[in-house]
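Here the complex is missing a single protein chain, while all its other protein chains stay put.
The block that comes next holds chain A.
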Amino acid sequence: MAAVPGVVRAAASVPGASAADDGAPPSAETAPARAAERVSPVGSSDDGESGGDDATPREDAAGPVAVVREPDAAAASAVASSGSSASRAGRAADAPLTAPVIDADFDDERALSPARRRHFERCLSAERVEVSELRRLSWSGVPHRFRARTWQHLLGYRPAESSSVASTLARRRAEYREDSRRHFRAKSGSGVWRTESEQRILRQVLVDVPRTLPSTPLIHTPAVQRALERLLFLWAVRHPASGYVQGMNDIAAPLLLVFLAHHAGAGCKDTSAVPKAALLAAEADVFHCLTRLLDGLQDHYTPDQPGIQRVLHRLRELLLRIDRPLVEHIEAQGFTLMQLVFPWINCLLLRELPLGLALRLWDTYFAEGGGEGGAGAGGDGFEHFHTYVCAAILAHFSAELREREKTDMVEFVQSLPTRSWRTRDLEATVAQAYIYKSSFEGAEGHLA
């Protein structure tokens, strides 16, 4: 089986591949990005945007982190999948892939509206980013090219002062590299000594990482797999109360995709073009942001998963007010909400929605996140608002659920039609969740 994850291997380069393969605008970035380790490719604004990105400082990291291209003009939002490569998402580990990062366009029309984009651009390129404004703006969706920076701000990872972005992030990435080296200094055969529980964690991580977002080829390039293994392992070692729990790989994946697209720019649509430096930076950023996100959900993953049980309890109380017959029907069939929707809570609906929509939902969750400053901002959106969203989904399918009995009902939930939802379906659900929240929030306090 897979060896202990070692040093980052550079993504396989694909000699024949060119950016023109999938009809995307030709980009000067692909080749140099692949060639160089310390890379700062030209930020060609091929989507016609003005050069607002130039206002963003570069993150000139000293030490192991290398220089990473900060501007994300022509980020992956420009990519329209060619479709053909997705079918090549085979597991042949060393087979070169020319697959797109993004299987579908992650932007909905609203996110693409020029006014909205300008607003984001203005907000993000300010000397001091107004996080509260960004939060307000993000609630109804973040254009994909601004997603990485926005999520990082809303999680309190990225400093609001533009002058301190470079140094702060460089320091945090260096910290991570340091930590990572300690745990994975797999130098020529001499393994790293690990405690029994660390071995157990690693074993589980190695089983799950290859099963993360199976239809997203970028995640399955060897270098990205190693990065995901390292960061999940390190997170788990640092959080012994929960350790690694299955499903955390699912939760880390969207962060990794979004941050990789940001760091590698348009070239990232081609997996051969993920520069090593970009991957290193993204890996560290994902680690830190995952930490912040999960800080808000700590007891979701500790033994007996009390956090999840709390959410399920609230969900039931809520549904009793919204749709009592549905709750009664489910329970009359001999099932609990836990049995029906446990994965929704555990994996934050990532498995029930197309990836693009899950990212869109997460925009709202991040926007709902904690107070200003936002450390550990995961909780409010990902637990509290999430409960309302789950209620809205259940209520949406109330008729279908109530006309099914027993295990037929379970099967319906297992193959929920949300998997083929479009943006407008999700928007309607989020709006409904907001209405529930406004109506029941005060009352809910009494239920806890």
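The criterion applied here is as follows: a residue touches a chain if its C-beta (ideal position, glycine included) is under 8 Å from a C-beta of that chain, and two chains touch if they have at least 3 such contacts; residues count from 1.
The definition used in the following text is that contacts and distances are computed from a predicted model.
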| item | value |
| --- | --- |
| Protein name (UniProt record) of the chain left out of view, among "Ras-related protein Rab-11A", "Queuine tRNA-ribosyltransferase catalytic subunit 1", "GST C-terminal domain-containing protein" or "Cytochrome c1, heme protein, mitochondrial" | "Ras-related protein Rab-11A" |
| Hidden-chain contact residue, picked from the options A:Tyr301, A:Phe382 or A:Phe440 | A:Tyr301 |
| Among A:Ala174, A:Val192 or A:Met338, residue touching the chain not depicted | A:Met338 |
| Among A:Asn346, A:Thr418 or A:Gln432, the residue in touch with the chain that has been omitted | A:Asn346 |
| Touch with the omitted chain, as defined above, among A:Asn249, A:Thr291 or A:Thr364 | A:Asn249 |
| Selected from A:Pro214, A:Pro240 or A:Pro417 as touching the chain missing from the view | A:Pro214 |
| For chain A, residues in touch with the removed chain | 1, 89, 91, 203-204, 207-208, 211-212, 214-215, 242-243, 245-247, 249-250, 301, 303-305, 333-334, 338-339, 342-343, 346-347, 351, 405-407, 410-411, 414-415 |
